[in-house]
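Only one protein chain is missing; all other protein chains are in place.
The letters A, B and C name the chains in turn, as written, and every chain counts its residues from 1.
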Amino acid sequence: MKKQVKVVLLAMVLLCLGGLLFAQGEKAVGVTGAGAAANLEASLKVDTSVLKAADGQPLLRLSSELPKIPTRPANPEALPDTDPLRWFDMEYAGWDTKKTNIPASPKDGAIGKRVVMIVHGDHPWTTACSNGAKKVADAYGMDLKILSPNWDLAVQNQMIDQSINERPDMILIIPLDATTAIQQARRINQSGIPFIFFNTLPTAEAMNYAITWTGPDDFGQMRKLAKVFADEMRRRNPGAKELGIAYVQHAPGGSPYFARSYGPLSELAGYAPEVVTLDMQAPGFEADRTMQLVSDWLTRFGPRLKGIFAADDSAQALGIIEALKKAGRDDIVVVAAGNSKIGMDMVTDGSLFAITYQTAEGDGALAVQTAADWFNGKELPNRRDIPQHIITKADVADFYPPQW
Amino acid sequence: MQRLYGVWGGMMRKNKLDKSKLLALGDRFRIYILFGVIFIFMSLFAPRFFNSYNLTTILRTVSMNATIALGFTIVMICGEMDLSIGRTATFAAVIALTLQKKFGYGISVPIAVLAGAGVGLLNGILVAKIKINSFIVTIGTMTILQGATYTITGGNSVSLSGDKVFAISDFLAKPLLPMLPPRVLLTILFVVVFHLFVSNSQWGRNFYMVGGNRTTAWLAGINTDRITITAFILSSTMAAVAGILFAMESSAATLNMGDNSLMYVVSATIIGGTAMSGGKGGILRSVVAVLSLEMLYTGTILFGFGNEVKIFISGLILALVVLYEAYASYKHEKTIGQRAVLLEELAQAKEKI
Amino acid sequence: MNGIQKVDTRALQTNRFSKLLSSIGIYAIAALFIVLGVVLQSMGIINNFLTTQNMMNIVDAVALLGIVAVGMAFITYSGHYADLSAPTTIALTGIVSVELLRFGFIPAIMGAVVVGLIIGIINGIVIGKFKANPIIWTLAMSYVSMGVIRFVWVNKQIYPDVITDDPFPVMLFDNIYRFRFFNAISLPLIIMLVLVVVGQFILKRTAFGAQLKLTGSAKRTAKFSGINVELMIALAFIISAFTTTIAGLAITSLSRVGAYYNGAGYDFRAVTAIVIGGMTLAGGRGSIIGVLGGTLVIGLMNNIMTLLGVGTFSQDIIRGAIFILVVGINAKTLRSMGRDDA
Partner (left out) sequence: MSSENLGLALKMVGVGKRYPATIAVDNVDFEVYAGEVHALVGENGAGKTTLMKMLAGSFNDYTGAIFINDKMVKLTSPSIAKSYGIGMIYQELSLAQPISIAENLLVGRLPRKGLFIDRDKMVSESKRLLKTVGLDLDPLLPIEDISQHEAQLVEIAKVLGTNPCILVMDEPTSALSQEEVERLFKIIAKLRNRGMAIVYISHHLPEVFKVADRVTVMRDAKKVATRNIGEVTREEIVHMMVGRSIKELFTKEKREVGQPRLEVKGLSRYGFFHDIDLQLHAGEILGICGLSGAGRSELAQVICGIEKADAGTVLLDGEPLDGLPMAKRVLRGLGYLSEDRKREGLALRLAMDDNILSAVIPKLKQGVVYNKRSGKPKAMQLIEELSIYPPDLDRTAGNLSGGNQQKLLLAKWMAINPKVLILDEPSRGVDVGAKMTIHETIERLAHEGNAILIISSDLPELVRLADRVIIMRKGHFTKIMDQSECSEESLLLAANTEVRV
């Protein structure tokens, strides 16, 4: 009896496997060649510059200022943390990459193209980003499909594979991790589907396989914020020989962890040598843990602490401000990366000195726009940055209502 | 499985399909039925589900969690819990890739696997010898591993590049046999070995004995401490292997790559029918459960649903399974010890009325 | 029979000594940390450790954790490990309260409490009545409530001051976390202390506490003593859900946003505090005062490490090691007392 059961089970398994062998991958959908020229013409006529983000700012803007690229040192990792060139590979990824096996633009217009956008995970920021992307996609009449792997790398890999299987005209992807992006990029590249990275910078090597990258220059932005930060500390503490600061860091493991602490660190080493880094800690994105951290810092450093640089302008900034209020320390300058409603509210009431302007909608919109430009046959640079701006109390009102 | 044959054989002998027996059989085949239902449903309705490319994708994706589930199921069969599996996967992956730069995979991978086994050894000793509850111990090691992983990497993910490394990545990912890339083949090999080991070897059956009744096992001359420690070592080792393979395929290791695996594997193991009380369950069931969940997730993506649907469905399935099991044992408890004679008597009395 | 059995009196003495040690054990560890802090301070390695301000900071920082831990301790005490649905309960009650703020402050609070209690009741019934495994069930519950949040609010986070234009309820809501008595003692701290006192009273001085103790130590015996064990277990889960709801309100008030990610990590952190505080997962042992001690030890540990300037990465390693060490010592002490139940 047992044997029979085993045989039946085995037969079923074999049957399934056999069936699968005959099942074939979906064939690529042929590009319609007939109306290509007409489509291109119509596509080029679409004007996306009139689109506005939810905060009333223009949706699509390019950064006007392009950084000067220094030459890469032989071994950046051997340099001290305070040397800006130590972070060369992270900061300047994409600027000087050697593109390999990039598909040529069909130059048949963006209208009607199927685009898959793979983000990193569900978050209010992502929602805003998707909204921006949709606005541009609608303007071009593109078929935009947005996939979210919920911060799971394995799922993102799977989604890339599924997208390859689906054979869209373009893939837009926020790499969950800068380094794993290499394999992701190679995979898509080998399948012949054009793709663009956006928002998060992958490593330089991954950029070789992508058409281009769009998004915020996190390092550059942080360097800017650091200067504003140092200026304000100097203003509040005229003639001080030492300005002690501490960093509340982003979660380890991603580029923001480095960009938002070592970016300002290396910038300030040159710009304001009197600024001394007292401590760096990554308490995560919980207000109460950040609060304890900052309270402990106040105990430990007392009046030496003049400023705090935070990687997040919502929960982390809230925790910092709470701790400062409790200790009655309104002399400390706090700046934070990000552009959330909570951060903007705190800039408005003066407890937070400055935050960065980082348009979420614009981020998604620029990615889609760049895709459209590629379909339209435009020459594309190796990367396209969204504009940088530091929001302070003076102009915070211009950025309401917040995008998320 | 042998219980399953027992019921099946009993049915064959009597040559009639008794309703309650059929239900019992359905209960035992539960996870396989679930698998079949999901597979057929998705094949029929989900766009681009039933083609070799997508199925390969599913198999590749499932490889990591299926491999982790192998060892974890053994820990569960022993009646223990291992919350450190996800972090162990990350830890081992990070070690393998960091050391690769100096020594190459040939040396770094064995070291990383050993490091994983070391975590298991630590867990096992704390549980078996110091006699701390495994739930507590593994919360502790989970925290330590996180710190260790960060320390090793300095807070950045680790990546490799170069043709050699990429060649290995590509080799692992490209189908060798139809639909089956080496990484999947390796996983299948692990599954077969573990299944045979756990269900058919003396040593494997001892896991069930220890989980079923530790005292009995001890009195029967089984070294229960050693069995428990082995279970934890296997769990951590397989988690490490899974992490390393994943990292080798991506040529990179991130600092939270294993975090999502923990709850995934725990849910799948439970849905597969391995009880937390120990002594019950099986390797194959866990693997099939992981596969079923993965097909379900793939389906939600292919249908274009968001993550909320995915989270909700997995919660619902887990909740239903737990509820069903709890309710079944509740019913069983209510009727255990009922005398058939008296029930017949009752039925007769009712007939008279 | 009468006095003829040989008794090793030394053993009896250790028994009493160990009992004393185990009841104050966690405070001994807390004292050890304070002494360590003072020694480090006198050596000039850290400064301002033994100041009112620093001590207040420590208790302030762990107030939210304490609130969750006090409630969850009832579950541990009843022999049912922990409530892994605590983080999503925090998120769900928080987001519901913000959503209901449009109807005023009281409806917001009531709404959150009702939602929290519903989760507690469901957990209580399924685990108490049907004897589902608490870890797995609360895990499933957390998935389901996370699914609910994601369904209803998609991926939005909602802000009190956007939900309603009336500044008054927003101000009240903002002050759940921020209100300070005499400008020094924060409301969550008061809530935590009140919960500790009430919790300790319930656990040690009420019939419910005594019955819960019996339920936790020997469930079947409790049933055969006429105790409604199903109700006791359900109540433990409801109490836990209730204090988690309070924490949810406070956390949401602090972060000024209702979102699905609020409260992440509070499950394992609460278990850590409870277990360090001397409660064993076997149930029926420990006290709420002990849990408070455990919570304070966590606060002290974090404080000293930050004052020392220990990096984030090393902090995790030290934290995990100390956790295992404390629990291991506790297990060993209990075993030397003949209580093999850590």
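In this section, a residue touches a chain if its C-beta (ideal position, glycine included) is under 8 Å from a C-beta of that chain, and two chains touch if they have at least 3 such contacts.
All values reported here derive from a predicted model rather than from experimental measurement.
Interchain touches from the omitted chain, evaluated on the whole complex, reach B, C. Contact with the omitted chain, checked across C:227, C:247, C:289 or C:322, is made by C:227. For the chain missing from the display, the contacting residue among B:40, B:196 or B:320 is B:196, taking the whole complex into account. Seen from chain B, the chain kept out of the figure touches residues 2-3, 5-6, 10, 196, 200-202, 205-206, 208-209, 211-213, 215-223, 275, 277-280, 335, 337-339, 341-343, 345-346.
Taking the whole complex into account, chain C touches the unshown chain at residues 1-8, 11-12, 14-16, 19, 205-211, 213-214, 217-218, 220-228, 282, 284-285, 336-339, 341.
The definition used in the following text is that only the chains that are shown with their structure count from here on.
Counting C-beta pairs in contact across A-B and across A-C shows that the higher total falls to A-B. The mean-CA centres of chain A and chain C are about 37 angstrom from one another, to the nearest whole unit. Listed for chain C are residues 150, 154, 312-313, each touching two or more other chains. Contact of a single residue of chain B with at least two other chains is seen at positions 150, 155, 306-307. Of all residues in chain B, only 81, 126, 130-133, 135-137, 139-148, 150-151, 155, 263, 266-267, 270, 275-277, 306-309, 311-316, 318-319, 322-323, 325-327, 329-330 touch chain C in the complex they form.
Interface residues of chain C, counted against chain A in their complex, comprise 46-49, 51, 53-54, 57-58, 60-62, 64-65, 150, 154-157, 159, 161-162, 177-178, 186, 251, 254-257, 259-261, 264-265, 299, 302-303, 306-307, 309, 311-313.
By the touch criterion given at the top, residues 122-124, 126-127, 249, 252, 279-289, 291-293, 295-300, 302, 314-315, 318-319, 322-323, 326-327, 341-342, 345, 404 of chain A touch chain C in their complex.
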